[in-house]
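Structure below; questions to follow.
The complex appears here minus one protein chain, its other protein chains still in place.
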Amino acid sequence: MIVVLKAGVAPAEEKAVIEEIERLGYRAHVMHGVSRTVIGAIGDENTHASLESLNAWPQVENVTPVQKRYKLVSREAHPEDSHFRVGKDTIVGGREIIIMAGPCSVESEKQLMVTAERVAAAGAKVLRGGAFKPRTSPYEFQGLGEQGLKLLAKAREATGLAVITELLSEDHVNMVAEYTDIIQIGARNAQNFQLLVAAAKTGKPILLKRGLSMKIEEWLLAAEYILAHGNRQVMLCERGIRTFETYTRNTLDLAAVPIAKKESHLPVVIDPSQGGGRADLVGALCKGAIAMGADSLLIEVHPNPKEAWSDAAQQLSLDGFEKLMKELKPLIAAVGRV
Amino acid sequence: MIVVLKAGVAPAEEKAVIEEIERLGYRAHVMHGVSRTVIGAIGDENTHASLESLNAWPQVENVTPVQKRYKLVSREAHPEDSHFRVGKDTIVGGREIIIMAGPCSVESEKQLMVTAERVAAAGAKVLRGGAFKPRTSPYEFQGLGEQGLKLLAKAREATGLAVITELLSEDHVNMVAEYTDIIQIGARNAQNFQLLVAAAKTGKPILLKRGLSMKIEEWLLAAEYILAHGNRQVMLCERGIRTFETYTRNTLDLAAVPIAKKESHLPVVIDPSQGGGRADLVGALCKGAIAMGADSLLIEVHPNPKEAWSDAAQQLSLDGFEKLMKELKPLIAAVGRV
Amino acid sequence: MIVVLKAGVAPAEEKAVIEEIERLGYRAHVMHGVSRTVIGAIGDENTHASLESLNAWPQVENVTPVQKRYKLVSREAHPEDSHFRVGKDTIVGGREIIIMAGPCSVESEKQLMVTAERVAAAGAKVLRGGAFKPRTSPYEFQGLGEQGLKLLAKAREATGLAVITELLSEDHVNMVAEYTDIIQIGARNAQNFQLLVAAAKTGKPILLKRGLSMKIEEWLLAAEYILAHGNRQVMLCERGIRTFETYTRNTLDLAAVPIAKKESHLPVVIDPSQGGGRADLVGALCKGAIAMGADSLLIEVHPNPKEAWSDAAQQLSLDGFEKLMKELKPLIAAVGRV
Partner (left out) sequence: MIVVLKAGVAPAEEKAVIEEIERLGYRAHVMHGVSRTVIGAIGDENTHASLESLNAWPQVENVTPVQKRYKLVSREAHPEDSHFRVGKDTIVGGREIIIMAGPCSVESEKQLMVTAERVAAAGAKVLRGGAFKPRTSPYEFQGLGEQGLKLLAKAREATGLAVITELLSEDHVNMVAEYTDIIQIGARNAQNFQLLVAAAKTGKPILLKRGLSMKIEEWLLAAEYILAHGNRQVMLCERGIRTFETYTRNTLDLAAVPIAKKESHLPVVIDPSQGGGRADLVGALCKGAIAMGADSLLIEVHPNPKEAWSDAAQQLSLDGFEKLMKELKPLIAAVGRV
């Protein structure tokens, strides 16, 4: 860590800082500059106590860590791209760009089966569908619950698609893990650390959405919780951050794709449906995501978006999805993927 | 709801929208304007199905609700200020500005008891202290757990202070409720709706922090979850939102005080410690909060901030807290409170 | 416009609103709903006075315009894509994706000439280079001024590239217009309306950067200032908005490309250098921009980024630029452009 002292600090105050640094097991290295004194604290920041409490000392201007705070998720720790199987034979993180598609919410058997068949035929490998829905208002549709999970399992059986669904509660962790191939942690729960740990322990692959105002570093640290609890099968999913712009529901931070892939070995997924909140933007956002290196796309598709029970404005129709899949082909080829 | 059609929509497309509005139980009222057609959908938005799915219709430009989405928390539903007892005889939401103070984390019996005695002597009515800590990194101190709760209970017994502590997990809800007087829901869990419902059912007063990028409407809707599950004893706590500014850890949105009090009947609490992330700003932020109508302050105080195990930079010392309490007196009087 | 009244408004208060609406030349259309009254004000919002002053009336909850505020820039007004010539024979807004490249600042004849020759050879059509630099601090390098403009003109002569440079001051407008082919309005001046009007009057093509916290609607309205003053040759340039994320200098809002192209007929340019603030992200951001429909890229290139006088971290080397141009080829082909 690097500790910068305020201008004009007395020698005794400087000495006190040095003693504290050494008390915590670091070696202090002092540099007297022109207007400020800087102290390097040499020692492993991941095994020694943090020096951030020095921020509370009146003679200290600031304390800056030098090492990255994440370990297991970092590219330094694992230079190769991670890849792993989801469902029977789909590999995420490999050369193939994996398309996950399906309705925002599971609404009925018919709605789900029709969607599953059509998205499978169009090339999707994973079926998405919410059985438990986190809704801003308590008066909105909250999902079909276990009945929805059963329909997802049925659609898997019929189509061979793997299944992804959101886990909202520690109380549901066993139930959800029983039915799903991938556990989704939603943006609102991205720093619900207890839920992350509970999900990790199922051993299932996990798709971790970035929170609405989460820095990339925090997102990687949330993933670190999962790896630190023994589950290395994590996908990082960018789904838009909250800004002042109002033409879109969120601002999809596509730069997060190359950054996450540089900092980490984990596969990166883009959610263009939540990311823009508008069906008419989904196509362009998918294309951008592929061009920038995303490993997978998570797309909302509904047999009749006009009557969807949630997020109607951002769901593609079945025909719209088929058309999009065709449009993506040349781009996928252009970036050397399949 | 108000439905605006796109320019140049054909009569048949307009008719289809009208039929959908009527199918969902509203009465449609059409206005043909100069360049757009606007359709008012007349009917109770809280009992009829939402028309937001019309956003997915190609001929529709936008759909705007007319009614507020929250009911039980709204000032319309309950014109008087809400107030309720916390602990033995402290009333939150009345004329008295209630000071809650204590360490970020419970670290040891000595640390907590010293703090409790001093903050009580200085005028605090509630003791804060984290037993379960939501930490960005899995390698940071996660709290003492139940041992911390026991220490809080012991401090309550010794001082008569009520106790507030954070609930992180549905699995802990009974344990936390057993020891605490107020359940705190942290910013990262502000839209963890399962946790809100579990906390609501304990019947304990709940302090609900606003999430880092939560709109005020969403914060009120999160409170609505608690009231809708039968618990009306909710305090709204503003603790800073995330912006681009870096001199402060967060931007404390003090305008949220008068807005929350105008929209809702619930008491409003300000957390100046998280709000700025800097001990040297706590005093000014407390003064602003009082001047603007806050009912309560939640202040981090530590016997030795320099050695705090978490959030050292934002905790006041015991002397600093005492001094602050004296400085607040004339302001409290100036706004006609005690 | 649509005027929503508060709940429980008395008939006389409603009547007063109706009279004001009619006084301003609109026809009022009243809808009594379940809990609110909504009044449609029918009339052309672009020729009648605004009703927004009704927001100040106590009985009014809100006023919402129905029409778009921009006209000349809108796709409705001009359904075809705009395209126009810059320099001798380069068309912006056509099928060809135009690459603009060059140093952040013009530093010396050698630096500029070497860069111009190499970027021209690699396929760029426009040379960028700042002669007047808007610097956050008064103590930073402010540009070579007219000498820089002369060097740009010399480089144009030597290479045939068109030239783009930033206009900072109304006082420089004639001088800058004399030397440059495209006038750049920077993010910090995006709502400096006097400068926009002065630039418009030169008749030169104008590249208008989006401000750091500008909504897309405001950006289009700033462009409207230029068109309303008789200059239709405007390019809209997205260069990153300011958010809380710190891994990047700005968050490049790539969704702005499809939105701007849907709302407006003007060509859209992406600046991946400012957009991320990191040379290692420029390649990925260029690819995303092309995939999402950008008409042009504005890329910072320097013969020796390590010694650049400004923005060193985000400039590509000459070799880096050449390599990037090759990498972009398959993507450009994949989206059907050249």
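To keep things simple, chains are lettered A, B and C as they appear, and every chain counts its residues starting from 1.
FYI, contacts are C-beta pairs under 8 Å (C-beta built on N, C-alpha and C of every residue); 3 or more make two chains touch, one makes a residue touch a chain.
What you are looking at is a predicted structure, and each value in this text was computed from that prediction instead of being measured.
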Where C:Arg118, C:Lys209, C:Arg242 or C:His265 are the choices, the one touching the absent chain is C:Arg242
Touch assignment to the omitted chain, from A:Arg36, A:His83, A:Lys262 or A:Lys306, lands on A:Arg36
The one of B:Leu254, B:Val269, B:Ala308 or B:Leu324 in touch with the missing chain is B:Leu254
Touch rule applied to subunit A and the missing chain gives residues 2, 4, 7, 29, 31-36, 38, 40, 42-45, 64, 66-67, 76, 242-244
Residues of subunit C touching the missing chain are 20, 46, 50, 52-57, 69-70, 134-140, 168-171, 188-189, 191-195, 211-213, 218, 221, 224-225, 228-229, 241-242, 279, 305-309, 312-313, 315
Contact residues on subunit B toward the hidden chain run 213, 215-217, 241, 243-248, 251-255, 257-259, 262, 275-276, 280-281, 284-285, 287-293, 330-331, 333-335
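Operating definition for what follows: only the chains that are shown with their structure count from here on.
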Using only protein Cα atoms, the chain sitting most centrally is A
Subunit A and subunit C have mean C-alpha positions lying a whole-number Å distance apart equal to 31
Chain centres from averaged Cα atoms put subunit A and subunit B apart, in whole Å, by 26
Multi-chain contacts in subunit A, i.e. residues touching at least two other chains, fall at 213, 241
